[in-house]
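Note sheet for the following structure.
Note that this complex is displayed minus one protein chain, with the remaining chains in position.
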């Protein structure tokens, strides 16, 4: 029924059948890690072989958060009464009385796979969790790049952050202080392939982009600059930006690093609630691999540019949203720079509607 | 339809067709000032001639708060993508692509007028915004008075503060420490003229009121004292209090300042939300105009008396209101000191009902 479908869409605001980043690999040590993802409390741990596991963060007995408990080999122990669960969610030990462990005491497990230093979680229909669909971020493992990572807690819906990232027209304004002026005049090309949308921007014969000119040694020289980003469902954005000596144009993985300075950006958005999200960001540069000072430049960019500037705008919009709704105001993406974001929004809406119709609440 | 009307009354808890104080003049510099007023985000700025302007604090594009942007001459620039708006809300510049600025990108402007060091905003039907209706506070400009001002953020509905101010019977109790004992026994006269209500209190041959006896040089002498307040729609209260040497009675603007020490009080309440308000207060005295020590006395009165004492009581009542409602408790204004407050409440209710009926949501 139509009404029912519509209700579902509003009750289930997240596409569930998708791989989301649950954590950077390095965040999950031998301790438990509790996190709310897609409005659902999750506890993650590594078994004795180091394989990451994810369970619902509720003991079946009294609903205590398992993340407050401890890891015991391949199991986790509930902090409240010591029930133990294995990585499949099976209740395998009850220290009380006769120690029965009925199947009804088992808890839900979520597929969790580690690829390219990312822990990918699947919170939808388990049967649909196809590892082949995990986005490739192999450059994060490359020895020819140096990566700086962080996690940003955004006080806004994940779609506001996706919208922010797809629309590179905001850079000149939001990051005027942190990123500089070179990004203003660029040719824009938007393409859509399957469920993937790309926004590619190029400028030629201008001052170098961001920090790249400095990396190439000639701050005042003229460069070709590019600023590309590709979105794929649901919270995965990979971007590539760089500067090359005049006439070299856009290039990825050029052999001659004297002419090309670039970075691969990883931007993974995972909904926490409807009003908040986790933003996993990484920048993997092709230059100055061993220079901690350059690490610091990128760490500072993530802190200032991505967190204090982008996420602050997102949070301000989110905070004012109830007022906007009461006043009947809606966003109006009429700028040329909105083209790619509009396409992404349309795909997410389509995926949400499909899941609502299919009833794949999972 | 009746039901509809009643719903409107509860949904629109503010009289919109009225001038409200949006800021003291001195608060609006060459920077943007964002403020929520009557449950609606507003951004204020001065154009190049210094004329104050007020717009809805939402960019029409992505709903970013314009107050996070910057002023560029007569315009403000959105912090997110650099759209520019003039003081009428017209979108006058789009830095992207072909730079179209459709009329649908314009945003709402609010009449904002500067009078007597006050910025008055009209958030109702623009056609009804008659400058002649702005309350006269000309004494704020007088060279024969010295004014001390502040802004108090009250964690309570504006009507609780109005009620507090109209009922001068609270002074002896709430301000026992800060204002002293002389205010207890006074003759009360309540008058209503049009939409204006006055509460005037007089005592003769008593110790001097507040700080006035000290100003007149004889702390232990006997004085005539008065404590008058007048309310006009919706959040405007002007009071006059003073002491005169015995037998001189109530007087405003007496030529002989040796016999009269008084102050004109300005108390402007502007709703922020249903649960909070801005309280703009000023005291304009006729004595010791150049004495910074006396400035400090009045500044301290505003901080202690009006903020920590009055607004604390208002906030405590507001905080307990959900409990009171659940328990079926209602205020019961049965004291003789409640007479003027009851009349004010009746007029506000009448104005609210009239707007709800007329549909002047604006």
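Should a chain be cited, it is by its letter among A and B, assigned in written order, with residues numbered from 1 in that chain.
Assume a residue touches a chain if its C-beta (ideal position, glycine included) is under 8 Å from a C-beta of that chain, and two chains touch if they have at least 3 such contacts.
Owing to the predicted nature of the structure, the values given are computational and were not obtained by experimental measurement.
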Selected from A:63, A:205 or A:219 as touching the chain missing from the view: A:63
Touching the absent chain when the full complex is considered, from B:246, B:321 or B:353: B:321
Footprint left on subunit B by the chain that the document does not show: 163, 167, 169-170, 172-174, 184, 312-313, 316-317, 320-321, 323-324, 326-327, 329-337
Missing-chain contacts mapped onto subunit A: 36, 39-41, 56-58, 60-65, 68, 77-83, 94-98, 100, 102, 104-105
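Note that only the chains that are shown with their structure count from here on.
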Angle of the C-alpha superposing rotation, subunit A to subunit B, to the nearest 5 degrees: 120
